[in-house]
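Left out: one protein chain. Kept in place: all the others.
Chain lettering (A, B and C) follows the sequence in which the chains are written, and residue indices restart at 1 in each chain.
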Amino acid sequence: MTNSQLTLVQIDNYGPWTVTPNPRREMDLQTLQSRLFADLAQFVGSRDGYVFFTRFDNMVAITNGLDRADHALLQETIGNRYPVTISLGTGVDEVPVAALEAATAGLQQAGSAQDCDRREVLAGKFLSEAEQADSNVRIAHFDVNDATGKYTDQLNEFDSFIQIEQGYATLMRYLREEHGALSFFVGGDNIISVCPTMDEADYRNAIDHVETAAGVELKVGVGTASTPHVAGMDAKHALEECRHEGTAVELGRPPEEVDVATD
Amino acid sequence: MTNSQLTLVQIDNYGPWTVTPNPRREMDLQTLQSRLFADLAQFVGSRDGYVFFTRFDNMVAITNGLDRADHALLQETIGNRYPVTISLGTGVDEVPVAALEAATAGLQQAGSAQDCDRREVLAGKFLSEAEQADSNVRIAHFDVNDATGKYTDQLNEFDSFIQIEQGYATLMRYLREEHGALSFFVGGDNIISVCPTMDEADYRNAIDHVETAAGVELKVGVGTASTPHVAGMDAKHALEECRHEGTAVELGRPPEEVDVATD
Amino acid sequence: MTNSQLTLVQIDNYGPWTVTPNPRREMDLQTLQSRLFADLAQFVGSRDGYVFFTRFDNMVAITNGLDRADHALLQETIGNRYPVTISLGTGVDEVPVAALEAATAGLQQAGSAQDCDRREVLAGKFLSEAEQADSNVRIAHFDVNDATGKYTDQLNEFDSFIQIEQGYATLMRYLREEHGALSFFVGGDNIISVCPTMDEADYRNAIDHVETAAGVELKVGVGTASTPHVAGMDAKHALEECRHEGTAVELGRPPEEVDVATD
Partner (left out) sequence: MTNSQLTLVQIDNYGPWTVTPNPRREMDLQTLQSRLFADLAQFVGSRDGYVFFTRFDNMVAITNGLDRADHALLQETIGNRYPVTISLGTGVDEVPVAALEAATAGLQQAGSAQDCDRREVLAGKFLSEAEQADSNVRIAHFDVNDATGKYTDQLNEFDSFIQIEQGYATLMRYLREEHGALSFFVGGDNIISVCPTMDEADYRNAIDHVETAAGVELKVGVGTASTPHVAGMDAKHALEECRHEGTAVELGRPPEEVDVATD
């Protein structure tokens, strides 16, 4: 059974800051946002977590393996180096969207995202040492079949992007509504989902749905582990197997085999 | 009449690189991509252009005001500091999507995006000095009405994101199909479009379409100038006026008035 | 008794790379070097270590608290995101310079710094869990008395810099020769030293020597802990006490008191 720890990263009172005292240069905002995300990716990623840019002013992280002290340190280092601060809400649940619901609620209860007094909130639950388990995190890594040949090398870049974006929009809604999974576009033709327990037919149905509704053909590799990085790396290897075998779904090794193989 | 210079930035042979010799840590890829984008945003932005992350391995820039030498220097500096290189294709047209079509074609003709021999291509047309004009670049800056109150402070972050994403997906397709405009999500609840000549009713129809089709209420400020930064800053001021006046569309000052005001 | 774990970070075959196939733009090299250092500072620093830029192509870190897996991960993430790779040598000793001697020897034995085949070496000893102790790391944080009033606000910046630099050059040699301590300029008027066991008179003699030989007046706060960050933060607080009390040397709390205070 999965047990996801999700973190909502919210820049404090960001919208008003971007136009105070006057609207700031857009490319400076883009630089600030993408570098803040990069710093989170390094901090969380080097502790085997995953973070996604989502809306940039609100980012979602899978933080199985990171404790409260890690989160407090992250908040401190960002506050030391950026003109903005971040609040962090965490939640734990078998179903990813429920974990994020709890993570979000912790911040909402502390005040509005645009409250100028609400700064550097750190609220929510963390998995204990005893709750760490090899089955906690399930990562599905999707990509588009032959995206370079069908889109990038054929269409203008915006029309390629529309195709990929449509596939993503369809998948994200389907997996959220059917399974409470959270899916994130990570660039190129890649989508990464954090999922609850799902079987091969569930993934196949998701892929079929996207092909029918949006005309975009996906394949997916799935991995399961105690941390996003290990689960995600197993998912990447499974996706490589899809490529070599011409299959649409590869579930990766079950956690116990991963352990054996690593030993 | 608008005259957009668009640049396609394409990381050379990126997909294969990310899995050679083995899949690389996802958070390292996310860091690389977002920092590369940040560097482009600073280079292009400090020369009054705009760049958007799009798919990260393919990014789209509005480069009115940057010439061939600027593009060659950008390519050199990225090549000096990253483990990957970039190809740049440019195009010029009254209609943004046609400019991007030309920009993309220049790279496609030089080979596939996953050609390991096709590196650091620099292809395409640039506006001459004589063609620089105050009417060349039209920027529309959209945001969602009360996104914090309706979404961020109410829903879990993923469901907020779905709403914003749906609004964006609907707008991007509508403006591309109806007007050949290119729209980019820039974080939070903000969308920036580079547009051909369009009147107030065209923007109003776009907003109405998004509200009807996706249930998301937008407003928009529009600016026009010889460069994206100046047009975009005027659009931001117009959007602030929407906020204060409660209006849905503000067209900003026509270029000649901007000039007068600046003098 | 102190027990320092030192790491030498060496960019592999960097000199030749900077001029291949032709000399690269100097400001690109400066950007690459300083960002690589910043990434090391975040990685090492968020694990409570310290790293110093030294010569940039060779950097020295105090890594008490980081194990072999941390070092391997650091090497991997840099290799994934930069056009250069790094080798890491580690050493452990009561006396810092002896630890660095061992760290350097590990890399030298694997080949020359300009060997094109010697890449991503990871060699040397690490402190075991059992060897972690509150007395292991001693950090001395020096600054110049009234540097702003005497130099920055009075002289041209280069002449200010010469004064600070002279003070640093004198102190670094003295502490290395007399005590085997390693001293690093960290910007402004600040010097941080990793020291073996030294008493108050030792620090006072060092300060007297610098004043006599270079005419630069220093003061120093000292801290001791199991990690550089905790020792260094105690040193900073001790230096603040120098400022308030007008003293030249403050030794900070002994480790056992730090523990009590923290509990």
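One rule holds for everything that comes next: contacts are C-beta pairs under 8 Å (C-beta built on N, C-alpha and C of every residue); 3 or more make two chains touch, one makes a residue touch a chain.
Predicted model, so just to flag it, every value in this text is computed and none were measured.
Chemist: From the listed residues A:R25, A:R173 or A:H209, report the one that touches the chain absent from this view.
Modeler: A:R25
Chemist: Check the options C:L66, C:M172 or C:M198 and report the residue that touches the missing chain.
Modeler: Here the residue in touch with the unshown chain is C:M172.
Chemist: Write the list of chain A residues that the hidden chain touches.
Modeler: 24-25, 28-29, 31-32, 35, 76-77, 80-83
Chemist: Residues on chain B that touch the omitted chain in the whole complex?
Modeler: Counting over the whole complex, chain B touches the hidden chain at residues 39, 42-43, 45-46, 73, 77.
Chemist: Quickly run down the residues of chain C that touch the omitted chain.
Modeler: 8, 10, 14-15, 19, 23, 25-31, 33-35, 37-38, 41-42, 44-46, 49-51, 53-58, 60, 97, 100-101, 103-105, 108, 112-114, 148-149, 152-162, 164-166, 169, 172-173, 176, 182, 186-189, 192, 229, 232-233, 236-237, 240
What we mean here is this: only the chains that are shown with their structure count from here on.
Chemist: From the Cα centroids, identify the chain that ends up most central relative to all protein Cα atoms.
Modeler: Most central by this criterion: A.
Chemist: Can you work out the whole-Å distance between the CA centroids of chain A and chain B?
Modeler: Chain A and chain B have C-alpha centres separated by 24 Å.
Chemist: Centre to centre, by mean C-alpha position, how many angstrom separate chain A and chain C?
Modeler: About 36 Å separates the centre of chain A from that of chain C.
Chemist: Between chain B and chain C, what is the gap in Å from one C-alpha centre to the other?
Modeler: Here the centre of chain C sits 43 Å away from the centre of chain B.
Chemist: Residue numbers in chain B touching 2 or more other chains?
Modeler: 25, 28-29, 31, 35
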